[in-house]
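Here the complex is missing a single protein chain, while all its other protein chains stay put.
Up next is subunit A:
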Amino acid sequence: MLEIKKLQKSFNLDRDNILVVFDEFNLKIKANTTTAIIGPNGCGKTTLLNLISGNEKADNGNIILNGIDITNEAEEKRATRISRVHQDPSKSVSLNLTVLENLALADKKGENFTLNKLIRKQKKDRYIEILKSFNIGLENKINEKVKFLSGGQRQSLSLIMACMKNPKLLLLDEHTAALDPKASALVLEKTRDLIQKNKITTLMVSHNIRDALRYSDRIIMLDSGRIIIDRPSLNIKESEIFDIYKENLKERFVS
């Protein structure tokens, strides 16, 4: 379970201007659920993921994962429990290494790195099994450098790497936004399968309201760092979200 308590974060734009993104922000995410976070640009979606993953430091407040306060942990320490897939398909993989080498690196996550050989035969067979079960033909490309893979294949590989060591929390940062519609649909399907199979608590940020509704259990809409919708995904229609979205935008422009 993820618990965010009284989170505070602001950025210094310049000497006189301070942008407050979160002020006393609270959120609880149940274990083994998928929560989608939507909202207009600048509402704090990505900042929230950055604060949870440790990429940004919170000014105040606590982030508690499975009972452990991780607020002051360094990003690389949190990474042993929290996995993240970025929007840019090149950001979660090493382009100059092969598929196999990337998987082997991800498989060592959180462990000590030694002077032993990284790629070992018995492990290689396991990686091929994992790729086969993902069923998009990556098992035939294990010795290919990742830079020669398509965006969809890279993002699939990123997902497999992120879930390899069963993270306590998976952060998906608009991970299909850079893909074409077909690849995006495929990656989302595969994401759902993987999450369900491994029972991973997931927080996904999306710009696509339809996808957010379809692939989540709970939907949260943020606006200027506040929660304006928080409902089970089954209980809300796309049109309803659009209406609230428009209303809020209007309010903002009027004020």
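Quick notes on this structure:
What we mean here is this: a contact is a pair of C-beta atoms (placed from the backbone, for glycine too) under 8 Å apart; a residue touches a chain by one contact, two chains touch by 3 or more; residues count from 1.
Note that contacts and distances are computed from a predicted model.
This complex has a chain not shown, and the name its UniProt record holds, of "ABC transporter permease", "NADH-quinone oxidoreductase subunit J", "Methanogenic corrinoid protein MtbC1" or "Putative tricarboxylic transport membrane protein", is "ABC transporter permease". Of the candidate positions A:77, A:199 or A:231, contact with the unshown chain belongs to A:77. Touch with the chain that is not drawn comes from one residue among A:45, A:86 or A:168, which is A:86. For subunit A, the residues in touch with the chain missing from this view are 74-77, 79-80, 83-84, 86, 90-97, 101, 104-106, 108-110, 113-119, 162.
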